[in-house]
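Please see the structure below; I have some questions.
A single protein chain has been omitted; all remaining protein chains appear in their positions.
Our next item is chain A:
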Amino acid sequence: MQFVFLMEQVVNGLVLGGYYLLVALGLSLIFSVGGIVNLSHGAFYALGAYVAMEISKVLGFAGGAILSPVVVGFIGILFERYILRRFYRAEPILSLLVTFGLAMVGEQMIRILWGAAPVPVSMPLLLKGPVFIGDFLFSRYRLFLLGVVIVALIAIWTLLNKTSFGRVVRAGIQQPDMVAALGIKLQPYMTTVIVLGVGLAALAGALFSPITIVHPAMGAEILTVAFVVVIIGGLGSFWGVILAALLVGVVRGVTIHFYPAAGAASMYVLMFAVLMFRPRGLLGERIEKFE
């Protein structure tokens, strides 16, 4: 019986991995393309949740979840055009500072617009309740969430690996000057990728809002987990982030099974262990800018 219980935690951990992945993926994407560690990622996540809440009052849950990433993505265009663009080739510390500042501005903006008290958000009744697969308990909503994550993953992988758009982006990451010499303007590609990353954060915010508390500081809470995942996986590595998200989910579930008090600490211990043996993360590549 103990073993079955443990397996249930492992499977739940994998589902939970999908939940972490949605936030971590956008963070990793923006890093791999722009070389920017976006500390304001959490602010876009929180904004996604609030915007979805507002839209869903008129258009329902689906309307909020679909349109919120679009609205926040538009803000992402301004973010890239007027702020981020200046820092692609600057010292990493400068972009850290500016995105850290933006994270605080974003949190305060939310506080001013919507108030400091948490706001209630509910999920559609259709997605509420348990699903049993064998004797294992799942939440219907999280299985739906997992489906969305898988679709998002396939879409992004295809975009980066199977399209001419992706080829330019990948070439731009490795040889920006060469791409420019070939007469290709990188700027619109960068903008698109940043918007994609920011949109993913907003989507995560919109989709997590029915299952977590929606309050101005929610972005800061999720950012820590997202960073742990990205760092364990290796900054900028697509498969690394996926592997790390699943690993964090499973390690957390198993730890809570045996020793609940250490549940939150387990992912930091995992990060420590991974970095001891692989300082660049599980599947990370060497990054000159940071050495």
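Here is the rule we go by: a residue touches a chain if its C-beta (ideal position, glycine included) is under 8 Å from a C-beta of that chain, and two chains touch if they have at least 3 such contacts; residues count from 1.
By our rule, contacts and distances are computed from a predicted model.
Going by its UniProt record, the hidden chain of the complex is named "ABC transporter substrate-binding protein" among "Lipid-transfer protein", "cytochrome-c oxidase", "L-lactate dehydrogenase complex protein LldG" or "ABC transporter substrate-binding protein". Residue in contact with the omitted chain (choice from A:Leu16, A:Val98, A:Val149 or A:Val274): A:Leu16. Only one of A:Gly60, A:Pro120, A:Gly147 or A:Pro279 touches the absent chain when the whole complex is considered: A:Pro120. For chain A, the residues touching the absent chain in the complete assembly are 5, 8-9, 12-13, 15-16, 19, 115-123, 128-130, 137, 139, 141-142, 210-215, 217, 221-222, 224, 252-253, 256-257, 260-261, 263-265.
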